[in-house]
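Here is the structure we will look at.
Heads up, one of the protein chains got dropped from this complex, but the rest are sitting where they should.
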């Protein structure tokens, strides 16, 4: 089988501002990058509406995906003992899984999923396993490859080690996005010492663990996650953008329930606000370009709510927000929004958010980061680091906000 | 009049990965940033199709525009003697001009302009002077402001100093884009010592000149331009993307000439491939989202050439290229393309490019960078620096290529 | 008096890799930098023997001192409300205090102080107040200046705000050394967002506090301190170097007690291992050059212990170390060292170290960092941040080690 893992004629490299270069050695990786379903990721922002706050955050899921691939490649190359315990088949499957782990994402991912029936994990699975360019490329290398790649991504692979590299509390996915989102937003808090972490990982009992000498670097990485969550990912202004998206999709769905042809003018979006299954072709065609273009069309439609909300998204006329206090206050917001002439159904939106900094090990769950102490024993990170212990046991930081317009909008 | 230049309630800052922060003090700047015509720049890439080669180059003209504004602000603040010779009216006009200098750009700018009748300078002028949100914001501050801002950008301002800051051989526009494009592509050659340059500028005879102690920093900046041109801006792969855009727009225009309703299904693009004037509304509505969405529609249209070319753009199935040698060779390429079943009219495209590294002073032209030597005399840069002299007198680097498909395409 | 604060003929700048430039506007600062007692700081490493582990850490107290000066200048310039509440006299005193706060340091500071009677705070005070070049420069500007500068540094100034800028839990001294030591060691963990912190400071009730929006940046700064302590400042290898220094100085002192002329051959060191007061001239003459040169002389002296220890320092033949366990183990180390022919008095050294990450406010003590919440109230940082609360209440990290040679040394 090994002769199937064809190398490129010569090493292909892509300049990457975060990792320096993306190095592509296997032909299959090059072919996957050039598949239409993968190129589509160029048309989906990595951070949804975050670029409305941090204007540098205009990078796409394409950039992130090749970055995760490169990190998987590095981890396999450099983590002590890893290469020796993997077959070339597993190596190739891991590289593909790193590259493809986000291929099922839709536009403005999280908001979109919340209101439509779309689930990106499910689409990732289908794109890898059903009749697509990507599936064909994988199958041509090995009939078993699509299933293993899909299983690694979906946490179904028998060998937990494989999934751990792509998706765990210390994985290629998170390490790339923290560094990349930090680079593009310009928020330096997301930086940590990637090389140091990789140098201090090793394989013990078919599991990747951190050597004791790497604890400080891992503490710094967890601190970076904490900072990026509260300063970037959960920034109220980008949540405001997402809340308006939610309201807009809800409105489209409500109108479609009344009249199934209501959204005919925006044909790429229509399947996602209608009943019924969504084809892979419809999924391929819906990206942020076709989505925004649909919103541009809606700015001239008959429904005033669609007109207003779509125009807000295009022109960044976002909702204000404040902390949620009590029922009286909520009622007073609803009343004042209604007084401004807005329907509170679409114009008053509550959002609660929290983040668990570090999830210690629980029986039967794939959680926790394990540390090998100098004496050889394995200790869970929150027991090895008093800083992380503080993170794991401290009060969870929470945030609950309500979003609404605070003045009548003048038509564009 | 000065009481019109209202300050923001508190200093507004936007995190910027290149300059650290964008600082907004005047309310008018904040309002302009939030105008729909300016927010539209978020939907236009700064470097057209360059992200097809350098995947990090996904930044928009919005990012660049606020960056130029910030540099203008810095130059006014820090260049010795500048603040003293400018009225507050001129300061505000300069800040607005820095922010708005690219507001007329269309999607995939250069390719687009080459084939349609759109000229971004003309649209910038119209957006500032005609009936738009931006014009209204400018007028509310001062009736004379729109005209001065437009004149600075269009090189019509009487006081040459004003234009020099925005557009010359050493201006805020170029300094921002070299640094920004370098940052986002990850190509370090575009870096130079911005702070050093600004520290060594001064005003002499109502003109900005470089002190002799800044020559090295300026040499480095000119070298950075050279490197960015040949490695990024003129990269043949991104030119290949642009050549396909050219062919696609040419095809749309040709079909519209035969049948003026041919492009009805892509209503946002239609005005640009039809005869007749283009309204500011049509200009506002055409951005890269509506453009790409139009291409997605075209992948399912009746015309096989439109289908093929639009699909190539969406899925990065680019043309090959080679240096142009002689007529025989061109004829053989045309023949082989025709053999593959393609119409050479749209499938064989020649492109010639060159770059002048540094344009020394010529009588009557606003060119050249001037250096004030330690003895007080003013000397043109190519006379003060032997390195730049070499750039100015050396052979011009040229590149002439032909682009074409080298195999039959399988339908997506 | 204000006419005494003479400006330099033109702004003087020194290129600095950490802050970009050191900007010197006042003539007195330029004169102080060029005073012999200040130039001497070029001959003292900022981090003692740390360059034995992190070879990049070869920077001097001179670099750090001009860096603190620059940060003080920045804080005065940029912290909201600060400039308005300071007289020019206080501004100049603060700049001088930032520059001079470490001027009394001796070579290999901490080890040196531990064994000799030298205390760097005392010498800083004397150099500013007694008959020195520095005192003369200060007095020429204002008779009252030396006293105020010394008081600010020694926490004796009546106005606590002045000292807070130079020496507190969030001061120019720490902020410079974390960034600088991080830069020169190459350990990225010491980085934090200096500009963000300065932007979020403000003056409330004659005290500098952090705005709520700056909490994340301060959390990151405290994390940076934690990381630098355990990875750099308390690294066991650099402590090993210091332990040998301790032993060497102890030996010199013991020999001098027996024979007061014993150290005549190393005249610059002699006053520091003899009884009696130390003159400012002796202090000026002892730097790391004269110290190391003395060690070179000792490598050829009669006493085998001095010969061995000085040679170890010059040639980095350091002691091994291990965690201190119990008395039995200590006794076994002592016995084995004695077996190798070494005198345990100088060859077995214990060292205990700990670090308090953050010291919350206590009545009557100048501790704690205060945060102004959005509602205007002042809250102590460990109450405003659950992360810092964890730092303040968690187990204190401790480390206790014993250092000793583990094999017989072959003579150089």
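Worth a mention:
Letters A, B and C mark the chains as written, and numbering starts fresh at 1 in each.
Definition applied: a contact is a pair of C-beta atoms (placed from the backbone, for glycine too) under 8 Å apart; a residue touches a chain by one contact, two chains touch by 3 or more.
Quantities reported herein were computed from a predicted structural model and do not represent experimental measurements.
Contact with the undisplayed chain is limited, among B:25, B:90 or B:191, to B:191.
The residue from C:51, C:123, C:221 or C:370 that touches the chain not shown here is C:51.
Considering the full assembly, C:292 is the residue among C:80, C:114, C:292 or C:330 that touches the omitted chain.
On the side of chain C, touch with the chain left out of the figure occurs at residues 14-18, 20, 34, 36, 39-40, 42-43, 51, 54-56, 58-60, 62-63, 66, 133, 183-187, 268, 285, 287-294, 296, 314-317, 412.
Contacts to the hidden chain, counted on chain B, fall at residues 188-189, 191, 193, 216-217, 219-220, 223, 226-227, 230-231, 386-387, 389-391, 394-395, 397.
Quick note on the criterion: only the chains that are shown with their structure count from here on.
Note: the chain lying farthest from chain B is C, by mean C-alpha position. As a whole-number value, the distance joining the C-alpha centres of chain A and chain C reads 45 Å. Residue numbers of chain B whose C-beta contacts span two or more other chains: 20.
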